[in-house]
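Note sheet for the following structure.
Note that one protein chain is taken out, while the other chains of the complex remain in position.
What follows is chain A.
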């Protein structure tokens, strides 16, 4: 509880997240039927890997069917745009599958049809170089994760308004021995959500992995933000992958214009 300047007593949020303990007390008051319904819903949660074209499930794990030594993950629209225009534009990439998930917070009940506005995860493999998304799983595998964060999330002594955004920072696991193409993320900055989950897994299971984090002040699809990822093309893991940068820039510009039309607030 906290008292405001207006003389009212309000429930103040607790940053340790302990409001949940009250919800769990309510949980103790829930009937066995309620609990059973909640557990049944939880059991229905699924993450399925599907073959893209046929939408049939992949019977074996994706990495068994397409074992790989380099796994690149892009999270967020700018990171995905970078990967599509620069990396996937070089060479022939074949879509091998996609992931569909459902949990009780999804708005659609149907797991087989995904609308264009929902989160999407696709897997692609480089036909000409099967070692990218190709060799012994886990043995020689190296993972690269790309994502963006808003610059106000970055903690520094100066004001974030004066920072030359967008800028890149990196975080790597202990087993990733190559140098990063940008400075490492300084204390006390942290990363959470999916990129953190992937990096945590890699750190614990000693998989070499590196996260490239682009701090930007524009979270929607933006040319300057996407181009901020360019330095990673010179790193050892991605060097061989990108052939034609000017062509990539053209593709990126086309992506931007398509997107701009879609984001017209009057339509």
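Just so it is clear, contacts are C-beta pairs under 8 Å (C-beta built on N, C-alpha and C of every residue); 3 or more make two chains touch, one makes a residue touch a chain; residues count from 1.
Everything that follows uses one rule, which is that contacts and distances are computed from a predicted model.
Hidden from the displayed complex is a chain whose UniProt protein name, among "Methylosome subunit pICln", "glutathione transferase", "Superoxide dismutase" or "Proteasome assembly chaperone 2", is "Proteasome assembly chaperone 2". When the full complex is taken into account, the listed residue touching the unshown chain is A:192, out of A:150, A:192, A:239 or A:253. Checked against the hidden chain, the listed residues A:85, A:147, A:173 or A:237 yield one contact partner: A:173.
From the set A:77, A:200 or A:235, the residue in touch with the chain omitted from the display is A:200, counting the whole complex. Where chain A meets the missing chain, the touching residues are 1, 12, 14-18, 20-21, 23-24, 27, 152, 154-162, 171-174, 184-197, 199-200, 203-204, 211.
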